[in-house]
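The structure that follows is given in the form of structure tokens.
The complex is shown incomplete by one protein chain, all other protein chains being positioned as in the whole.
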Amino acid sequence: MALDAATFAYPGARTPALLDVSLAIEAGTVTGVTGAVGAGTSTLLLVAGGFAPRLTGGALSGRRDIATNRIGIVFATPWTQLTGLATTVRAEVAFGPASLGRPRGSVLAACGAALRDLGVEHLADRDPASLSGGELQRVVVASVLAMEPELLVLDDPAAELDPAGADALYALLPELARRGTAVLVATPDSERLARTAERVLVMEGGRVTRDGPPAAVLDDTDVARIARAAGCPAPYPLDVAALVARVVR
Amino acid sequence: MIGYVPGASALHRAHPYTPLAIATGLLLMAFAVSAPGAVWVVVAAAALFAASAGVLGTVLRPAAILALPTWVLLTILHGLLGGAPHVMLGPVAFSVPGGERALVFGGRLAAILLAFLTALATVSPARLVEAMTARGVPFGRVYLLVSTLTVVPRLRARVRQIVDAQQCRGLRLGGSPLARLRALGPLVVPLVLSALAEVDEQALALDVRGGTARGRRTALEPPEDSRADRAVRLAVLVAVVAAYAWKFLGAGG
Partner (left out) sequence: MSAAPGRGHAVRWEAVRFAYDGVEALRGVSLDVPAGTTLAILGPNGAGKTTLTRLLIGLLRPRAGRVSVGDWDVAAKRPDELAARVGYVFQHADQQLFERTVRRDVAFGPQRLGLGDGGVERALGELGLLGGAESHPYDLPAPARKLVALAGVLAMEPGVLVLDEPTAGLDRAGRDRVIAALRRRSVDGVTVVVVSHDLAFVAEVAERIVVLREGVVVADAPAGRLLGDAAALAPLGLEPPPAAAVGAALGLPGAPIRVEDCAAALGGVRWRGTGA
């Protein structure tokens, strides 16, 4: 996936939500996106995944190349991402591969693998409507993985999860990258980005203002805030081990 | 409750097209007959249909709530404005043929409501999707039909959330009719606006999952269409055709 001088505005908006963004996302990598509310992180995901302007309307200028049509997207709110047509988790997860018309056995195999990846096999026979937000979000991610996407974009995918569930989800992303998927994940959670992403894009006012490894571009994890407030010179350590390594004893 | 009610009756286990065919058959029968007694026989048949699925108790209430205002209106209009002969009900002259017409129209309404609420309660949306998919019905049509059938249960949870939230902000439910009317705004507006705010995400999510893909979908567990199912649907067809033949030919001959 590559963008060159991409600018995008939603229909009826006076100012573009994405401004002159150029970047390339490689297969087999996890790229993080972070920024304040309204900075354009969600819009970047929609444009990078090819969903805007195709489904949202609006106008895109600049160049965009997406080298795959197998693209998955996950939002923070699981209930908007259910088909509403399935009464079991298995049927929900199988919906995607089934819509590609793949043989029954292959659909069920993809479905089983995705349920295992997210650790929700035990929910396979439950009604999605009876699940908690956290369980549902894992089912939603499994539903998208069952499509075996080559480009996966996730918008704050752990907002509904408890810490253990969020850790498990973020630990899965590098594993997906190892299998060849290009992963693009937006979240305000810089702690988890610092641990998961090889590269982080920081956005402000629709532009990508910083782009590089987490240690070079992030400065607002709690540990970084502690270090800054305690007089540590930049670049600030992002996690506990890095901070301890910077202290002269 | 308007929507699917899980159960183990023969109708629940039947091919999803069968309860739909029976409901459609009852609707057509209600219009095939025109004597008040005959219409109410169809109503009784619809009630029997509901009872055989074990959902009579569940569908009676919404059917009554939906039918009552129309019944009252029909009775007043036809009873007061209908022709002679009249009977005196206290000071009011009530038209006998008008009353009969009200019975016919009211009965048709009752039969239709009972029949389709029963079909809604017995046909699992998921099985209907599978059945239609197995028959090669395009997904767009499947989605439109099934999402319409399931709209009430889907909105229920959200309505509950909004009612809870507004009560916690001091909104009092109940009270005088005017107070109830005033309370509607804080309940209905967020229902619509928050649903609209999510439509984009929903469309995207469905698109990603192949909802807009062309080509035939794989049916994973297509419901069995048994000989009994086909026999029942054939019987419904024969009965409806016979009733209309009687109505148009029998009456004329």
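Each chain gets a letter, A and B, in the order it is written, and its residues are counted from 1.
As a convention for this text, contacts are C-beta pairs under 8 Å (C-beta built on N, C-alpha and C of every residue); 3 or more make two chains touch, one makes a residue touch a chain.
Predicted model, so just to flag it, every value in this text is computed and none were measured.
Trainee: For the full complex, which residue in B:Pro69, B:Pro91, B:Gly136 or B:Gly170 touches the chain that was left out?
Mentor: B:Gly170
Trainee: For the chain that's not shown, point to the residue among A:Asp4, A:Glu175 or A:Asp222 touching it.
Mentor: Missing-chain contact among the listed residues: A:Asp222.
Trainee: By the contact definition given up top, give the residues of subunit A that touch the hidden chain.
Mentor: Answer for subunit A: residues 35-38, 42, 76-77, 132-135, 156, 159-166, 188, 190-191, 215, 220-223, 225-227, 229-233, 235, 237, 239-240, 242-248 touch the chain left out.
Trainee: Can you list where subunit B touches the absent chain?
Mentor: Touching the missing chain: residues 158, 161-162, 164-173, 185-186, 189-190, 193-194, 196-197.
Methods note: only the chains that are shown with their structure count from here on.
Trainee: Can you compute the centre-to-centre distance for subunit A and subunit B, using the mean CA position of each chain? Integer Å is fine.
Mentor: Roughly 42 Å separates the two chain centres.
Trainee: Hey, which residues of subunit A end up touching subunit B in the complex?
Mentor: Per the stated touch rule, the residues are 46, 51, 55-56, 71-73, 75, 77, 80-88, 91, 94-104, 107-108, 129, 140, 143-144, 147.
Trainee: Can you tell me which positions in subunit B touch subunit A when the two form their complex?
Mentor: Counting only subunit B, the residues touching subunit A are 124-126, 129, 133, 139, 142-143, 146-147, 150, 154, 157, 198, 200-211, 213, 215-220.
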